[in-house]
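Please find one structure pasted underneath; my questions will follow.
Note that one protein chain is taken out, while the other chains of the complex remain in position.
Each chain gets a letter, A, B and C, in the order it is written, and its residues are counted from 1.
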Amino acid sequence: MAIKFALLGCGRIGVLHARNLAKADGARLETVFDPNTMAAEAVAKAHGCKVSTSVEDAIGEAEAVLIATSTATHADLIELAAKAGKAILCEKPIDLDLDRVRACRKAIEGCNVPIQIGFNRRLDPGHRAARDACAAGKIGKLEQVVITSRDPGMPPRGYTAVSGGIFRDMTIHDFDVARFMLNDEPTEVFATGSALIDPTIGSDFGDFDSIMVIMRTADGKLCHINNSRRAAFGYDQRIELFGSEGMVISDNRKAHELKFYGSTTTESAEPYLNFFIERYAEAYKAEVAAFIAASRRPADPSHVRRRLPRARARGGSRRVCQDRQEGRGPQ
Amino acid sequence: MAIKFALLGCGRIGVLHARNLAKADGARLETVFDPNTMAAEAVAKAHGCKVSTSVEDAIGEAEAVLIATSTATHADLIELAAKAGKAILCEKPIDLDLDRVRACRKAIEGCNVPIQIGFNRRLDPGHRAARDACAAGKIGKLEQVVITSRDPGMPPRGYTAVSGGIFRDMTIHDFDVARFMLNDEPTEVFATGSALIDPTIGSDFGDFDSIMVIMRTADGKLCHINNSRRAAFGYDQRIELFGSEGMVISDNRKAHELKFYGSTTTESAEPYLNFFIERYAEAYKAEVAAFIAASRRPADPSHVRRRLPRARARGGSRRVCQDRQEGRGPQ
Amino acid sequence: MAIKFALLGCGRIGVLHARNLAKADGARLETVFDPNTMAAEAVAKAHGCKVSTSVEDAIGEAEAVLIATSTATHADLIELAAKAGKAILCEKPIDLDLDRVRACRKAIEGCNVPIQIGFNRRLDPGHRAARDACAAGKIGKLEQVVITSRDPGMPPRGYTAVSGGIFRDMTIHDFDVARFMLNDEPTEVFATGSALIDPTIGSDFGDFDSIMVIMRTADGKLCHINNSRRAAFGYDQRIELFGSEGMVISDNRKAHELKFYGSTTTESAEPYLNFFIERYAEAYKAEVAAFIAASRRPADPSHVRRRLPRARARGGSRRVCQDRQEGRGPQ
Partner (left out) sequence: MAIKFALLGCGRIGVLHARNLAKADGARLETVFDPNTMAAEAVAKAHGCKVSTSVEDAIGEAEAVLIATSTATHADLIELAAKAGKAILCEKPIDLDLDRVRACRKAIEGCNVPIQIGFNRRLDPGHRAARDACAAGKIGKLEQVVITSRDPGMPPRGYTAVSGGIFRDMTIHDFDVARFMLNDEPTEVFATGSALIDPTIGSDFGDFDSIMVIMRTADGKLCHINNSRRAAFGYDQRIELFGSEGMVISDNRKAHELKFYGSTTTESAEPYLNFFIERYAEAYKAEVAAFIAASRRPADPSHVRRRLPRARARGGSRRVCQDRQEGRGPQ
């Protein structure tokens, strides 16, 4: 039987999830909620589901809850849904404040429900194939990870003002991918950044638009992350795993394999898939599929994070440290 | 309102079309028919539609008919559906016998219905982008077309016995792509072939498994096609358009962009998408979408062939000629 | 001891050979001759060698003769040098008239000297690696060869007037490469062409600027050649060998591996090496090295053609046939 879903939040990412839920095997989009009633009704009309008038109603009608609301509401909604015994797929992050994350973890202790955070990149076919190749020993012992992750363009200033900063809103994905690829926790982190694209986001918000990170695990594996808020050529998403017997690179992707040869350019490829909606379209579908599978079966597939990650930002503007994440899930 | 479809034929390609129809916007799979009742019921169950007990019943219940039955039945079913006033999407070919094709054309004269033949490669995103680039003048005046089309492996002998030969069952797609890319009709055709993979298909069926073709249009454009029934590295589908100001190549496609670097191979890519079901998955979806659009609107989008192509095989084993196809559709 | 060379002809290709001889191990450029005395003196000055006042003098002073004069003189000079007992490296072709070639062969029967014709592409590292991979069985049994060979731009009309036509001045290299790659002789040849770039070379000279060829060997191997006198993106030199267990492609080459990513182009590569001087620079050096080796040792290395090829053009403008070349060299 298809699992009944409540979708909370009908913004850009909510609309995406609604479409994926509507076409996913084993799921039925039962109801949607959004404080913006028109947004909720549009989704409901497109996919033939109900509109709930409160989060409580929505959660009450469903077996599984997909939380795609604004960040500040995530922790509250997780607690609400967990206590109602519903399976939870929540967009990242849990909260910008690590204390709130810890309180959330404590609040839902004992709620025996699957919880998955929306780190969709783990489900990207290329990134996953990289990890699988590594896990299968094809590159020997992993030694270095290099993650390149650059957005096609600057977000609106309004977003920057509330996002929590580039490390928390953008690098968060790369920190997650790094942990996924390293299959280990970094014990040392060095990070630095600059406001090169728009110096005023430095002066106004104390934020960066260009950053570099190096992390090191207890056994010496090294990991580099670079981020930029703007790449002239589009969304730049590459992962390199270097090991004792070889290397794999999960490279950028294009809509198709047309190449152009002209008097000024040779072997010029198609533009990269523009941004996360296009680039990670398969990952979002796979994320929902993995969640459906995990919500059904008691077994925990390797790619599903049932636990609440613990992360702590410490120190000044150029230094970010992450505690080893203990990875104990709700009992 | 969604267009009601009858699907005739629930074999491999019928199952594929059923799935695409089920997820297509603007279509509803109303009923299916297959002489193999179990096959029909399996499709009906998967997509929640009816099973008809005859082609007449199926056609009667629908606004549009998708013909995915065996080749020998195509012309009869086209006539039946056209006379019933239904829009028709029929798998290639219309018939192995050109006289039967001509008779079919004559039989449905006056039936004012859209007819589209399943030349899906025209809808492949890369191939289409190649043609669009050419049409937009990006490579200047088109001068040469080179089409490489090799299957991953030999078909069963039973198929070879009835397929009509490699030119009619395999090269037919490349002849179509050639006409699509040339945007013109060849006036001279030279073809040759060999039975290199399995000499017995030469001695037993007078067929080839490896062929090469050159075609020339009235104004001198040149086109080369090569085919093989077996490529050790998978499905090899490449199209090159060479013009006065540049070239475009629509290259092979992989599931993702993982590259491997090891002690014996460098920059080794993922395997190519294995065969037409995977390689042309988007093309099949786009084919159905184009047909839905054409069935709704009177205007004829450029990518939809509403007409019955006329093709005539002439001469001996090594020489194939194609008449200029007049392209007059049913009125 | 270094072999003493006489260079006959100090035009573009002669200058190239002079430079390669000057830096080659085992060779010494002893003397040069050119009816244009200034050209000869310039080469002599650059490389510190003598200027001869006649071909007879030049040949008399040397152990080996490199013939880089105009085509019409090749056969005479071969006869002269062979009768003088000198090793001969002669630029292609021997003569435009096949009867003259045959007469030359007859005239030098009994002159036991090494003769090598300047089919430099056999010595290109990539092309040679393709053949070596095939010979080593890496692609199984060879089934198809596809040769793409397009010049960057039209030659001067004066050249076209005397070159003997595209098949004899340009495709000649590809016919040679085809024989080298097939490791066999074609028994059937079909060729066609158009004057697309400059229709007046058709009307004025009966020549083509765009051609396509298919050849077939006795055992069924297929080979396609396409040529164009002008490629907007530069010198297009690709060879594809397709076999029962795989494929190798010797692709175009660039000066280095810079890639550019901008707002309008992605993964854009460097321009291809512009023309034969640059593209086949290594091949010209290897050609001289192979000739030096062959002139020294009695053994015939596999890559050296000691024999005079026999070729005959037969039939009309669109059909070229090549006899099996018997490959008996001078005794």
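The criterion applied here is as follows: contacts are C-beta pairs under 8 Å (C-beta built on N, C-alpha and C of every residue); 3 or more make two chains touch, one makes a residue touch a chain.
As the structure is a computational prediction, the values presented were derived from the model and not from experiment.
J.: Just one of A:F5, A:F180, A:F242 or A:Y280 touches the chain that is missing; which is it?
T.: A:F242
J.: Can you tell me which of A:F33, A:F175 or A:F233 touches the chain that was removed from the display?
T.: Here the residue in touch with the unshown chain is A:F233.
J.: For chain B, which residues reach the chain that was dropped from this view?
T.: 231-234, 254, 260-263, 265-272
J.: Can you list where chain C touches the absent chain?
T.: 23, 124-126, 129-130, 133, 138-139, 245-253, 255-263, 270
J.: In the full complex, which residues of chain A touch the absent chain?
T.: Missing-chain contacts on chain A: residues 139-141, 143-144, 146, 148, 150, 188, 190, 192-197, 210-214, 216, 220-222, 224, 226, 228, 230-233, 236, 242-247.
In this section, only the chains that are shown with their structure count from here on.
J.: Which chain has the mean of its C-alpha atoms lying nearest to the mean of all protein C-alpha atoms shown?
T.: The most central chain, going by mean C-alpha position, is B.
J.: Which whole number of Å gives the spacing of the CA centres of chain A and chain C?
T.: 58
J.: Per the centroid of Cα atoms for each chain, what is the distance between chain A and chain B, given in Å?
T.: Each chain reduced to its C-alpha mean, chain A and chain B end up 40 Å apart.
J.: Please set out, as single numbers or ranges, the residues of chain C touching at least two other chains.
T.: Only 231-233 qualify.
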